[in-house]
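Here it is, the structure in full.
For this view, one protein chain was removed and the others were kept in their places.
And now, chain A:
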Amino acid sequence: MTETRPGGHGAPHRPTTPGTGEAPIDPPEELVVAPPRIPVRDERTRAFVEEWRNASYNCYSSGHKFCREVCPVMQVTRNESWTPTAFHANVVAMEKGELDVADIAADYVNCTQCGACELRCPNTLFTGDFYRFRTRTVDVVKAVRALAVDSGVHQPGWQRWNLRTDERTHEPVLGDTPVSQEHVRDWADGLDLPVGGETILFVDCEAAFYRTAVPRAVAQLLTAAGVEFGLMGEQWCCGGPAAEMGYRAQAERFARHNLDDWRAGGVKRVLVLDPHDYITFTEDYPAYFGADFDIEVVLVVELLAELIRDGRLTPSVPVERTITYHDPCRLNKRKGVWAEPREILRAIPGLVFNDVDRVTQWSYCSGGGGGLPVEKPELTAAISARRLDQAAALEVDTLVSACPWSERPLSEAGEARAIDVVDIHELLAESLGITVGGSRGAAGDRTGGCGGGSCGCAGTGGADR
């Protein structure tokens, strides 16, 4: 062999790193004409495509599909039309004039906005830091849903849901039983909580009307630790679900109401027990109000971990359960909050904790997010069933979550497997000897509340409210 080195004298080019100035830049010899870009006819779609074309192309051209197997919807449908890859590719197809919003809108129902795909994307994992780029599938999905609504393409379930939310100022979480402003604080009956103050507790619609044991546990825990807080003056739905389903104007209107109410009452700090609200208040509200949004948002689960750490709460009543923890998607995948819930659980005496690490849980979900249960309850049920199968394999009797929206579908799936689904706040309250009261929802109450343990409800499932 006389010459083993590629390149060498006379070679047409040599290894260089463009942009580092190490080699002179020769312009390309000829301009190869790009394919013509035909402007998208519909003005609204054109604006959407302009905003998202490069981000979508970053997915399209990668073509890895590493997101596919972590996607909770994909896991139960195995339908490639409903994948993060497809959700980006459709945008490229719209840019090319191949598809329009009416063609694609229904597909975007099939997403819980859990964010797993964003984490698993090589563009986020490997070049995210360097280029300050991350794949934002959740935002793409929200934007397509909004484009659809703005273009008059509605999904019937979502349209009805948001109409009723608008009428009642709360989500219709009780089905035909109306929710209303008069009842939004009913969950707190007997707890003697003040209204107003600098710090208020915001309770999402599902917890306020359906799983009332959660806010009752939270309120009593905070009181026990000496945290001063009040309830909100006139609380409306946070608006997050409307934003998730594409009803942007309604979402902003609700946000404006809540912010105005906080301002009027001198609120400086909002305590949030629901991960979905936490996303809404820390991402959507700042996007709506910019620098004007000066409210401190505190996630209760993080605050409770701190209170335990500081010795202001000491769980001491043993809770004899074998548990695993369900990382709520909006905490673990969207916000990176996974340590504090585990810290709390490890502080509760009596628990046998069969944990599954947070990265494995990127592919876990309850199916309860992103409006999926409103349009496709059967997919939510299938996703929850998988989650309970994963819990059952660990031979636990209890699945602990930290998200009220996950707890209804998980509880329903838990019934068939004799696994109790308990909220982390309910569990912590039990270990502090607090009689929680309230309801754990239809399935939760049927499975016996605290399980007849030491919470003081005498095994009535919290029916002593």
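Rule of thumb we're sticking to: contacts are C-beta pairs under 8 Å (C-beta built on N, C-alpha and C of every residue); 3 or more make two chains touch, one makes a residue touch a chain; residues count from 1.
Everything that follows uses one rule, which is that contacts and distances are computed from a predicted model.
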Discussion item. So one subunit is absent here. Using its UniProt record, which name fits best from "TonB-linked outer membrane protein, SusC/RagA family", "D-lactate dehydrogenase (cytochrome)", "Substrate-binding domain-containing protein" or "FAD-dependent oxidoreductase"?
Written reply: "D-lactate dehydrogenase (cytochrome)"
Worksheet item: Hey, which chain A residues sit against the chain that's not shown?
Response: 1, 3-8, 11-20, 25-36, 54, 57-58, 60-66, 68-69, 78-81, 83, 85-86, 89-90, 92-93, 96, 98-99, 103-104, 107, 120, 122-123, 125-127, 129-131, 133
